[in-house]
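My questions all concern the structure below.
Yeah, one chain of the complex is gone here, protein chain that is, but the others are all in their spots.
Our next item is subunit A:
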Amino acid sequence: ETEIKLANNTNKKIRGMALPRTCINLSRLTSTSDKICMRLSSFASTQTAKEKWDLLSAVCLERKPVIARNLLPIEKEVLSMAQKMEYRLSLKSDHEIQLEKDRERQERIKQGDADDSDMDQASLNSAQDFEDASVEELSKFPFADRITEADKEKDQKSLDRMLDRHLLLVVRQKLGTSSVWILPQGQRQEGETMRQAAERVLAESFDGKVQSRFLGNAPCGFYKYKYPKHIREQDGNSIGAKVFFFKAHVTSDSPLKKGSCIEDFAWLGRDELDSYLPEKYRKSVTEFLIDED
């Protein structure tokens, strides 16, 4: 519509003069160029406006299970079956052969067929005695409790809790104005790799060295969030933060002391994460944590 109007206008205005062909052609083109301009303005804004994101590394520090989990009923059945098969398919051990020989010797002595060598052998410690002594020693052995004092007191700062499960380190940090329970995180500084940043974050969060082993240089997870509007809109500020998680295992039992960068910390089991971590964050984090049924 606009195309025709323009053409008519130009024709009306300059009726007397001969319009150059290029002008008429251009008038047709203006409408299409308007459309292109409108399409490209949105295209240009996404291409040229460079979004600035802060790069953060976070540490996923875990204490691995210390003791094995209790077996499920089906696992118990499979184990007993496997043990039976193993027993059937295996050859006799030295101890079992000795037991048999002793029994045969006892039989011969009873029936009066004993040799001199038999009488000599019978006086030594028999295999049966050894077995009895071993069984008695096992029954006297004091096994440690599976449920420790820390479990009973529900001390979330102790590493002795929940020995058969994973414990994840969660800290309370101040982000902006509010404090949230998150995995320890910090911004990458100039000249650092992301993993070095993660190690620094861990060192700064706690007093004294945290004995840990990082699993490789590649991050295991990712989470991004935007800053509130009033911060975003200030010139030179980033739009948000991109957090890369790095996995680590804690290698010592010694309790941690809180550093200055964090307000509080806790070692949490998988079920307790729900009540501490924010919803969306927890979804990203549980993506890279090993499942526990």
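Heads up, the rule we're going with is that a contact is a pair of C-beta atoms (placed from the backbone, for glycine too) under 8 Å apart; a residue touches a chain by one contact, two chains touch by 3 or more; residues count from 1.
In this text, contacts and distances are computed from a predicted model.
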item: The complex's invisible chain, by UniProt name, from "Rhabdoid tumor deletion region protein 1", "Small ribosomal subunit protein uS10 domain-containing protein", "BHLH domain-containing protein" or "Tubulin delta chain"; value: "Small ribosomal subunit protein uS10 domain-containing protein"
item: Chain not shown: contacting residue from A:I147, A:L215 or A:I231; value: A:L215
item: Contact with the hidden chain (one of A:E86, A:D116, A:E136 or A:D235); value: A:E86
item: Interface with the undisplayed chain - residues on subunit A; value: 23, 26-27, 29-30, 33, 36-37, 40, 43-44, 64-65, 67-68, 82, 86, 137, 215-218, 220, 247, 249, 290
